[in-house]
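Every protein chain but one is kept in place in this view of the complex.
The block that comes next holds chain A.
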Amino acid sequence: MNKYTDVLIIGAGLSGLMAAAKAAEQGKEVMLVAKGMGAVGLSSGCIDLWGYNLEDPNQVCQDPLAEIARLCAVNPQHPYARVRDVLEESLLFFRRVCQENGNPYLDHRGGNWLLPTALGTLRPTYLAPASMAVGDLQQVRGVLVVGFRELKDFYPDVLAANLKKSGVLQADCPLNTLMVCAGGGELTPNTLAYRLENPAVVDRIVDQIKPHLLPGAVLLLPPVLGERWDSQVAKNLAEKLGHPVYEVTNIPPALPGQRLQQMLLHHVKGQGVEVVIGCTVNGARVADKRCTEVLATGAGKPIKISAKTVILATGSFLGGGLESKPGKAWESIFGLPVETGHEKWSARDFLSMAGHLFNQMGIKVNEHLRPVDKTGEVIIENVMVTGANLAGCNHPIEKCGNGVAVASGYKAGKLAGEVGE
């Protein structure tokens, strides 16, 4: 099988989906192929931009955009330095797409949200889906943490105890916990979310919560309030209770990340993008510094795809975009070079504050996101690289994973849209 398209995007993660949405908006014929789903479905669903102060990594950063401007000055190798020109524009685009699809994302007056996690710690993030955007916890007049008997991996008492310790609440703020029952059994987050789509089940939950509500309290629940991106479960629950309810972040797989992924897939399909998941790209033909053809297989069958522009959004080691053996790492489709340095790839401590070197490995690009060699020379002219594939960022520590994916995906889609006939 041979296929032809203007823009071929390899990878269905956040950066690939953003690239597809932007390129399609500019009228290009777009095809998106991916081996499987991306990391956004595993993520909290929040868009981290920049978490902590450059000088003092223990301080939550108050103005991520300004901090990124400073970062680009001191660390011009960071991916943000390649996408700074479109950073704000890309965030507006992302929010517009989310808004139009009924899954609005909110910012916190230009600063970072401090959102509670299932462990009762607070995590900074830049954009949060409306169902997670609980405002300043310092201000609230009461907190009720609600868990479900059916759900493992969420313990209201743990959340409450740590939240109390964190000192963020006012000293006299009542903090209570409650376990409710949604019909029994032992459920995964997805199955519980499916069950909660039934209004009768929500009514039963409301009956169980009501006697425990104090005036002015906010409710914190695990992220299971609704299956789909346009679900009304959180809204209905809040209305029936007459109290705001919020989902906290939890370990994967969490529904808010999945909702974002499904919403973006639905959006790009609606824009006419041909989406092929379950199709692995194994190699490419390159002549005169141009990719002429990409070689893929679907269920064992070879497919050749030709495109004017190819966007490499294959994620890093996790997604399969980068491969390695001891002492060596490379990009898996074009064999693009990946600098590994001479230090140890990982720190001894899993949660080391300095982060792991392997997270920073990736492909070097120029300001047009084209892959370059050590001397800065472009290696393949019609290929652009996005997201976790980019060298020089350490997203788990810096809290910038989805932010880099949004901005770089958007920029690649925009540049691809500008490629002439």
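Note that in this section a residue touches a chain if its C-beta (ideal position, glycine included) is under 8 Å from a C-beta of that chain, and two chains touch if they have at least 3 such contacts; residues count from 1.
Here is the rule we use: contacts and distances are computed from a predicted model.
Enquirer: When one chain of this assembly is omitted, its UniProt record names it as which of these: "sn-glycerol-3-phosphate dehydrogenase subunit C", "(Fe-S)-binding protein", "ABC transporter permease" or "Hpr(Ser) kinase/phosphatase"?
Expert: "sn-glycerol-3-phosphate dehydrogenase subunit C"
Enquirer: Which residue among A:A238, A:V286, A:I303 or A:V378 touches the omitted chain?
Expert: Of the listed residues, the one touching the omitted chain is A:I303.
Enquirer: Among A:G38, A:P79, A:P116 or A:P223, which residue is in contact with the omitted chain in the full complex?
Expert: Looking across A:G38, A:P79, A:P116 or A:P223, the contact with the absent chain belongs to A:G38.
Enquirer: Out of A:L187, A:A217, A:V294 or A:M361, which residue would touch the omitted chain in the full complex?
Expert: Considering the complete complex, A:L187 is the one touching the chain left out.
Enquirer: For a quick check of understanding: of A:G27, A:G110 or A:G278, which residue touches the chain that isn't displayed?
Expert: Only one listed residue reaches the unshown chain, and that is A:G278.
Enquirer: Mind pulling the chain A residues that touch the left-out chain?
Expert: Its contact residues with the unshown chain are 1-4, 31, 35-38, 41-42, 185-191, 194, 227, 252-253, 258, 265-266, 269-270, 274-280, 297-303, 315, 318-320.
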